[in-house]
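Below you'll find the structure, written out as structure tokens, and then a few comments.
What you see is the complex with one protein chain gone and the rest in place.
Right after this comes chain A.
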Amino acid sequence: MLLQLHEPGESPAPHEQDRGLAVGIDLGTTNSVVALAQGGVVEVLRDDDGQALIPSVVQYDEDGSVIVGREARRMILEKPEQVVSSVKRLMGRGIEDLKSLAGTLPFRLDSAAEGGMVRLRVAGRTLTPVEVSADILRALRARAEAAQGKEVDRAVITVPAYFDDAARTATKDAARLAGLEVLRLVNEPTAAALAYGLDHGAEGLYAVYDLGGGTFDLSILRMEKGVFQVRATGGDAALGGDDIDHAVAEHFLAERAATRGDVTLTEGEVMQALAAARVAKECLSTQREGDWMIEVGGIATRHTLSRETLDALAAPWLDRTVAICRQVIEDAGIDVADIQGVVLVGGSTRMPLVRSSVKALFGRDPLADINPDEVVAVGAALQAEALTAGSDTLLLDVTPLSLGIETMGGIVEKLIPRNTPIPVAMAQEFTTYQDGQTAMTIHVVQGEREMVDQNRSLARFVLRGIPPMAAGAARIRVTFTVDADGLLTVTASEGSTGIEQQVAVKPSYGLTEDEMATMLRDSLEHAREDMDNRLLAETVVEARRSVLAVQAALGVDSDLLSADERKGIDAAIAEVERTIALSDRDAVTAAMDALEAATKIFAERRMDRGIRQALAGVAIDSLDDAIGG
């Protein structure tokens, strides 16, 4: 017997009629996009001017107001000290991570903050990248709410496939601050494949080349009807169109210095040179040559740039992407010739040089018919609908980076290699090396190198409460679990005593729970009432599921009950339904406990009958919904 498996217990949360559809969000380095899917049709949400792209730029004004998008970007030149851009590059990063990038980033970092996530100084305030991202997400949420005229509280958010655990956690935290429940973090290349409906075409292997403002990803996917199976992924979380802008800006400034000598630039002048460089790069996608102005010390200079020069400036960055592509193809265990199609994603793939490099590498014209700026949000919206309205589509993704732990001598022992399908769990046994040792430190790292200090430190935690034993006698089993969002959790247990502890792994560069709690409190939108409503909704869903489960059991085994017993159960069910209607969480919980008590005897008799039947040789298959299918 095959029951309906997806729908039972599925019930509308309170005020469902006021709840908008879940949205798809592409939270980009340079621009962000929000889209909405209904019945498989996607609408990219636009402003009054028809613009889908919301610049990922936030202005924090002296009066406390927060402005996101085009207007904030306009203020970059005027009030650079109030404006934050490209904050995605800082997600999940510590100050140590950024030393190598110092001077190339448009940020004023708070150097006083030690350890933990990097902090920005903006207009006299100290902000984490998570808070800035949350402000961008709030703007996207507001756009989605205006479009639907309803509250939006659920989203699928995309992240670069190559984002590590800390950056993924930071993204999820930002959504929480913005009052959005993340249904799933989806990797950007996978979302793009979904948008192209590659599964409808011929079965086979496809590559997705995603060059955004600040990140590069390549994923190889195997497609078949309804299934997107990522075979290998790779990339660089700090390589994108921004780097090409910098190269062009430096070229302009060097030209200028050659005739006028070196001068120290103000922040505003650097921003202006970068803006000119970006415009030059974008124009040269369609024209062969042009002139651009930069201004330093009040004196403007004119600079000519041809496409050939731009290509020469961009070439080192694109060569890096090609090298990464080759590595990923090798990781997938395939040859270039096995790939049936290549999809281009990200605004930077508009550059003719990118298209010709990709074509040369893969030996075929890339697909680019969906707007490369919007394709990721389209895929995210489709997945948001699939997760809420149900779907047969299956996205099977992988870990982008190997997970390991530090062993003797600072060497990494890999526990979960990169490109392992997720969700995945891996257990490792450790022992003590000193008599009577009661604690042990475990250092988790992410990356491909052999030495600990060449990889990213994800977390360091101490396992306490190990019973004192002789060295080597304790058996400590540590289990690493990566969920479908690519997020890591760790549990540990001691074998000889059965002591178990859940270790909350907060990334070294993440926010602590306390910091999160404070930010949530400070955020007015996320009032206590919202939280209470959410808890009530969860309890009601759970209560409805219990009632349906008991009713299903009564449907098959009610002969095990006397009339009085049956009456008691029916009364308990009625009480649960009555309390649900009252929207009183405590009352619902109490009624559920009463229902559980009223059905205890029933459950025991059902198990007895099942065991008796099994012993009597009745096929267990009647208790099985048939494997496979």
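Keep this in mind: a residue touches a chain if its C-beta (ideal position, glycine included) is under 8 Å from a C-beta of that chain, and two chains touch if they have at least 3 such contacts; residues count from 1.
By our rule, contacts and distances are computed from a predicted model.
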item: Which of "C-type cytochrome", "NADH-quinone oxidoreductase subunit E", "Co-chaperone protein HscB homolog" or "Sugar ABC transporter ATP-binding protein" matches, in UniProt, the chain that is not displayed; value: "Co-chaperone protein HscB homolog"
item: Sole contact to the chain not displayed, among A:Gln148, A:Thr481 or A:Asn533; value: A:Thr481
item: Candidate in contact with the missing chain, chosen from A:Val424, A:Leu561 or A:Ala587; value: A:Val424
item: Hidden-chain contact residue, picked from the options A:Gln340, A:Thr388, A:Ser493 or A:Thr589; value: A:Thr388
item: Sole residue of A:Val550, A:Ile569 or A:Ala591 that reaches the chain not shown, by the stated touch rule; value: A:Val550
item: Residues belonging to chain A that touch the chain removed from view; value: 1, 3-6, 8-10, 183-184, 224, 226-227, 229, 323, 326-327, 330, 333, 383, 386-388, 390, 392-396, 420-425, 481, 483-484, 538, 541-542, 545-546, 548-550, 552-553, 555-557, 599, 602-603, 606-607, 609-611, 614-615, 617, 620-625, 627-629
